[in-house]
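What you see is the complex with one protein chain gone and the rest in place.
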Amino acid sequence: MSGVVKLPSSSGLPLYRLIIRDKFALASALFLVAIVLMALLAPILAPFDPTELHLRDVLRPPAWQERGTSLYLLGTDGLGRDNLSRIIYSSRISLSVALAVVAITLVIGTLVGLMTGVLRGRVDQCFMAITDAVMAFPGLLMIMAVVAVLGGGLTTIIIALSVRYWTTYARVVRGMVISLRETDFVLAAQVLGGSQWHAMRTHMLPNIVSPLAALIPLELGRTMLAEASVSFLGFGVQPPMTSWGLLVGGARDYIASAPWLIIYPGMALFLTILSANVFGSWLRLAADPMHRGRLGT
Amino acid sequence: MLLRYLVFRVGRALVTLALMSMMVFGLTRLMGDPVSLLVAIDASEELREQTRERLGLDGSLTEQFTDFVLSALQGDFGNSIYRSMSSRDLLLDALPATLLLAAVAAAIAILVGVSIGVVASLKPRSWLDTVVSSISMAGVSMPEFWIALLLIFWLAVGLGLVPTSGSGTWLHLVMPAIVLAIRPIGSIAQVTRSSMIDQMRADYVVTAYAKGLKTPTIVRRHVLKNAGIPVVTMGGVEIADLMTGAIVVETIFNWPGVGRLASHAMQTIDYPVIQTVVFWAALITIVMNLLVDLSYAWLDPRTRQETR
Partner (left out) sequence: MSASQQDSTEPPVVETDQPLLSVRGLVTEFVTPAGIIHAVNDVSFDVYSGETVGVVGESGSGKSVAVRSVLGLLSQPPGRIVAGEAVFEGHDLLRLDNYALSVIRGSDIAVIFQDPGTSLNPVLTIGSQISEALRIHQDISRTAARRRSVELLQMVGIPNAKARLDEYPHQYSGGMRQRAMIAMAMANRPKLLIADEPTTALDVTTQAQVLDVLKLAKKESEAATILITHDLGLIAEMADRVVVMYAGRVLETGSVFDIFHRPRHPYTIGLLASLPRIDTELDSLHSIRGAPPTTLPTGCAFHPRCDLGKGRARCAEEVPHLNDVGVGHRSACHFHEEIKDEVRAGDINLEHR
């Protein structure tokens, strides 16, 4: 009931205490940590080398099915490679690509957003037009085009995804700069004689950092999904490297004969993206003091 | 007032269109030389030159771009390098399939998404709300290609309910439409739910109760319209996406739409077709944005007075 009673906000609590309240958010955060650990500890955790062929054990189903053995817990593929090990190792690529892209887009997006937000005028108009055009461009097509231009490979896919997604951060930062520059404390700083650059750095950046950081898990999720789709189609990560998307793409023909090659890599991908999204949604609310009252709605 | 606004919007749209054309033009030219894909590896330089000329690829980039723009204005987007049809015809042939799929998927997504979103918002934090929130989260996080393959495996191969791919009957439509609807269901449900929750907290809702109205009437008559704006915005984005970006789904299900056309064109570096597809995407985005903006005016009378 707005305006009747002022309910105390939970804004006094530090983040780690807040998250304990939300079981889903906590679970997804833990899952993400587990995945990262899995990626880091892959050589220890994976029972086999992911590129190792076992030609006598081709297309074995998971251990609990007929013909399966406990040696290859999640089965093997058409060349006898262990499914579980490949899934574990794929996490490295899937995660690193996503992290790299988010890092790049964060930096570029922030710089561009700051610049256009502060400089305004023609620069701003120009920028808005460019982002409109980039955003209207069908996503997969653009990525595919960039990959076609630069040739396949890890760096290419990272660049392609960055080219596609830098606009998100740029727009967010620009929006925040625009609303911040009208605030009194910024105007006061300028009156006191600081240069625009100085005002930007000392006053705007701190206010921007928190919401930006809060967006990171969501962006990670989105990037992972895009990389997986592109790799599935064959335009992304190339063998001998593996990513979850590539694993599913490579197993397309085996849909009827060896579904485990599709089910489990896909599930790893899905659960990771889901965790990123759940955690990211929670973080976005929790990091914004104004919206903390919404936690739990 | 409205006229000025429209003119301004059209102007911006044209700029976007122009920029996108330049982008795709540049990208496709950088993608490689289609000629080498057309002729044998050991073909003579002369043959290559001839092919290039035939395809209109012999001028400078600026010349090519100007040609492209001028022809485009007349509705001619050039001929496909590979097929013997004009790219415009190729696009038009592929459109109905994409539009049909998009329409069905959109209908499902909106009906389901809005309904579960509204229902969840009326009892926040109840088990129903948790279920809906989980479904939407899952929907938004779902890799299309994975769920598509899984559905094929279960429904088509396993149960034999629907054909595995292709088009031609209503049954063929079922799986692709479902797969395409999953993410929009999630995002629309999320937006609907949070928008409704916001509105139900509003003062005018208290007034409505104080007048003696009951909840179903209040939701229907008072709240839905107010909650509509974010939902329409999201709906517009998702619909535009359905009409331009179903590449993965169309490829997996071998659905003869624009997505599949684009995918093939990318693989063969068929410039004119790629350009045409991008043009189509730009058009859809622009039209969709315009429609969404117009709907704001209908939904919220306060926006009618504003001059942008």
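All chains are identified by letter, namely A and B, in their written order; residue positions are counted from 1 within each chain.
Methods note: a residue touches a chain if its C-beta (ideal position, glycine included) is under 8 Å from a C-beta of that chain, and two chains touch if they have at least 3 such contacts.
Just so it is clear, the model here is predicted, and its values are computed rather than measured.
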{"item": "Interface with the undisplayed chain - residues on chain B", "value": "125, 201-204, 206-215, 221-222, 225-226, 299-302, 305"}
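Keep this in mind: only the chains that are shown with their structure count from here on.
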{"item": "Intercentroid distance (Cα basis), chain B paired with chain A, Å", "value": "22"}
{"item": "Interfacial residue positions of chain B with respect to chain A in the complex", "value": "12, 15-16, 19-20, 23-24, 27-28, 30-32, 124-125, 134, 137-138, 140-146, 149-150, 152-153, 157, 194, 197, 201-203, 206, 244-245, 247-248, 251-252, 262-263, 266, 269, 274, 277-278, 281-282, 285-286"}
{"item": "Chain A residues touching chain B - in the complex, by the definition given at the top", "value": "1-3, 24, 129-130, 132-142, 144-146, 148-149, 221, 225, 228-229, 232-233, 245, 248-249, 252, 255-256, 259, 262-263, 266-267, 269-270, 273-274, 276-278, 281, 296-297"}
